[in-house]
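The block underneath contains the structure these notes are about, expressed in structure tokens.
Yeah, one chain of the complex is gone here, protein chain that is, but the others are all in their spots.
Let's look at subunit A:
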Amino acid sequence: MAGRLGLLLHVAARHLLVRRRQTAVAVSGVAVGVGFFLAVSAMMIGSQRDFVKTLIDAAPHIVISDELRSPAPQPGLREFGKEAAVQLHGYKVRTEVRGIKDWQQILREVDAIPGAIGSPSLSGAVTLRLGGRDEALAVIGIDPGIESRVSTISEKLRSGRLIDLEKVQGGVIIGEDQAQRLGLGMGDIVAATPARGGTRTLRIVGLFKKGQQLGSNAGYMLLREAQSLLGRPFVINRIGVKLPDPYTAEAIAAALERRHAYKAESWQERSSDFLGLLLTRNIIMYSVVSAILLVASFGIYTAVSTSVADKRRDIAIMRSIGFSEGDLQLIFVLEGLALAVAGVVVGWLLGSALLEILGSIKITVQGTTMRVPLDRTTRQYLIAAAASLLAGVVAAWLPARKAARVDPVEILRGAA
């Protein structure tokens, strides 16, 4: 059997080697398809990876807030249910206290997941006032030691350190541009008034860089101090969770929400619109690539079908010698496959060269030098190879079937 395959491959190879130009054209068609697929997909996947990383790291992987997706039923309803045959009069709607009630329990559960960290925080609105200027500030009270492990806020600091919050009484970190609007600098003092009244003075111990996605008017304080400033001691209304594998966020968030009723938003949910956009991008990429491969397979089809047309006499000879229809079909399928294999190998080289060139390009955006994000995985090489080989076999199949069906009698009679 191996001998038969070797023989048929030998015949196929001779056919291709004799028709060098045709062979070269078909091989380059596949090679260009494979090469550009590698370059384009590396860029697409590379930029997507960077983009998703930004999305994932912009905030904790899961944010549990004190909101409820559907409010808890009022005690009366809880007691009797909607269908109960009871009539209540003078019923007073109960006001629920805001804040996550069993947050210590949630934190314990989160910390029980290996590698996961939960950071509790309290946010609330205050007004900063300096020299007749008012600025709204969304105060977020955090534990600097924990928060720095959950989010990347410490990387976004222009000056100061997160840990300084613990050293300075009433320390606050605000955005650079907000500080500018108020005319504040490092170490300056500003008055802060929460909605319920009672002004305190805060001291600027750090500034965030401009243009970061924290919200331009967010300010970080120590959790304890934020609780006292906002008049809500021991209350927290947000838990940020960082997970060892960000892609488990959706499932874990759903589980937490089921158990505690508080809204637990995963990064996927938070950025579902962006992820939808990525999906579209991927669809576009794969359609373009399929089109390229389709064109490449036309090249193979043409090469194999001219080979079949040219070799009708040889086909008749081989049939008369005792080669079967299957042998003839296999010869021409092998021709298509060989063209595809050669194309894939050349395409891999071409793709690697293109990636080298792309990788050496430097782009400067706002003073930061970046490189084209590239993702080179063997997976892309394998996808390109598999798709090309499949296209090669399919493209060769039709003309090969025609070769198998050549009637030797017709040819022999015609030639004699």
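Criterion: a contact is a pair of C-beta atoms (placed from the backbone, for glycine too) under 8 Å apart; a residue touches a chain by one contact, two chains touch by 3 or more; residues count from 1.
The rule is simple: contacts and distances are computed from a predicted model.
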{"item": "Listed names \"Multicomponent Na+:H+ antiporter subunit C\", \"Anti-sigma regulatory factor\", \"ABC transporter ATP-binding protein\" or \"Cysteine desulfurase\", with the criterion being the UniProt name of the chain not displayed", "value": "\"ABC transporter ATP-binding protein\""}
{"item": "Contact with the hidden chain (one of A:317, A:372 or A:398)", "value": "A:317"}
{"item": "Chain not shown: contacting residue from A:145, A:276 or A:326", "value": "A:326"}
{"item": "Contact set of subunit A toward the excluded chain (per top definition)", "value": "3-4, 7, 11, 14-15, 17-18, 313-314, 317-327, 408-409, 412-413, 415-416"}
